[in-house]
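This report concerns only the one structure given below.
Here the complex is missing one protein chain, while the rest keep their positions.
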């Protein structure tokens, strides 16, 4: 079963292991081709629409790079502000931007219970438009971050791990700590930690999720991670101390997020347009955060990890103590030591997105890669 | 006489019947080619500049799609706000954005007596720049909506009618109602109804223009429609009751617009930067609107049309009662029944724009289409 071709990429846990491996493989091949000056352009013309309902620099760039690599032109649909729109507006807009479109990338990560739902609404509208002969093709949707998952990030992370440790096989039994970390900011999405635990748990890793009490993730997704771990003969556990959990860790991913309960309340207040309530919530949440400034990943903690040199990961930008803020997620020393590694990690994202696009549009993407190699056109003269 | 090649497309009533038919034909051919995965890319590189002096999502997308289809790259010239600029600024800017440009698309529909005039000013500056050897070619201008006409919309509408009824011939004797409809908003341009009556009247249709007293269109354009109807053996009349006029109609186009007199006053106030005057005018105009909430196209009126199923048309987005507003242009039931039809109608616009671009740049566009078919390159691998 091909669950990539003409299927939206919305959540990693909806995709088979084979599908995920195909994405990794395609991403690596595309990177290799480009590095060797072979152009994997498969579209002569065509549009890739991006819908960003939250600010973004690097995901915007990654999406643009991926589209360009394959020959698609990006057209941004800029909705003035993050908003919760449904119904006819979504249905109509989805069709209006799709008459000559191959791919739609969507980022909608601000509202719990809304982002992924919005993507599915867009998808249903596209299904109808295609079925009714209004659209010549059904554009594929790529989730560029929602309230539940951030699949282009987590798969770039996985590719980084695969390359770092040599293979997916080598990840079996590795201990990875996905830990909350202190940040002086408020309202960071939950999709990165959720995406990481739900994905890494499928490859036999020992997942340690750590956060101060009160900083829960969406319970259903934690359950998915737990079930995945069991199935893949890995393990999954939750802890409330970064210090304890990093012991002997192979990988540490310290990253701030907002508590599930706060995000839920925030979504309700936003729907009710309760400005006063939102201000109060923000103050309260920052106060709650401030009790956990000791959740910083630093040299002292790094020393406790396996051989004192676990792989540090981050989706960037990190809140670096003394650099981007007074107290943050990671000490300046630790970050500097792994800085280039985090750049490398980020560098896989454009190729992961391109792989998703390719696999959505072509039934046999590996054969497409072969054709590309055979025709052998230079990317640059 | 070829009145398309190297001629701006500003008003349908400046173009011959043959020219309009060429646009329709090219648009259909381009659509067919793309649907069959044949790429009509005729430019290796080149720019299409878009100047939007009013917000736009769908026209922006349509323009971008058309440019991309032919191989041009869109560069937006974003003027911060809608403004009435003339003279040296226009002349200079027109040249500065044209050194490597093939097409300039302009939307300037806010100010009566200004939008079309602005396009002509740009055109004159381009004429001079080309004549004086400053520009290697004279970029063609496509009117993406002005104060007088909205030719890409009305031609997409006409193409929709042609496809729906089978041919342009089949439109002869058909009764089309272009009717004002209630909307709780203010200052909607007159260009859609003006464009529709001035275009459809050329194909032997019976045009019924309906609006509450006081909601006149630009008189000169109404006269053009009247003269067109006479020449094409159709008819043209004005009524002040939607209810009466929809009887036995084949097509109904209910759409709100601001009264001509209000738009004239508004333009004067804007020129005088009279903020207080503008606020007063808006209040007054909304009050005037509110007297006509009964101008809604609904099931009761639909039943009165030919066989109770006239074709409902709209340029989108429509103000749908109970959906996008409390009371609007059309009832939810009627809109839902014709919703997909309105999407289909909109889907012709990118191809109409591409046809205008092609016919402006190539003297014999049909021969270009033949070449495209002969070389037969796939749009996607």
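Labels for the chains are A and B, by order of writing; each one numbers its residues from 1.
One rule holds for everything that comes next: a residue touches a chain if its C-beta (ideal position, glycine included) is under 8 Å from a C-beta of that chain, and two chains touch if they have at least 3 such contacts.
All values derive from a computational prediction rather than experimental measurement.
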item: Touching residue (missing chain; options A:320, A:334 or A:369); value: A:320
item: Contacting the left-out chain in the complete assembly, out of B:93, B:163, B:267 or B:288; value: B:93
item: Subunit A, residues in touch with the chain not shown (by the definition above); value: 34-35, 39, 41, 57-58, 60-62, 64-65, 68-69, 71, 73-74, 316-317, 320, 323-324, 340, 343-344, 346-347, 350, 377-381
item: On subunit B, residues whose C-beta touches the chain left out of the figure; value: 42-47, 49, 73, 75, 77, 87-89, 92-93, 95-97, 99-102, 128-129, 132-136, 361-362, 368, 371-372
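We adopt the following convention: only the chains that are shown with their structure count from here on.
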item: Between subunit B and subunit A, distance of the C-alpha-averaged centres to the nearest whole Å; value: 41
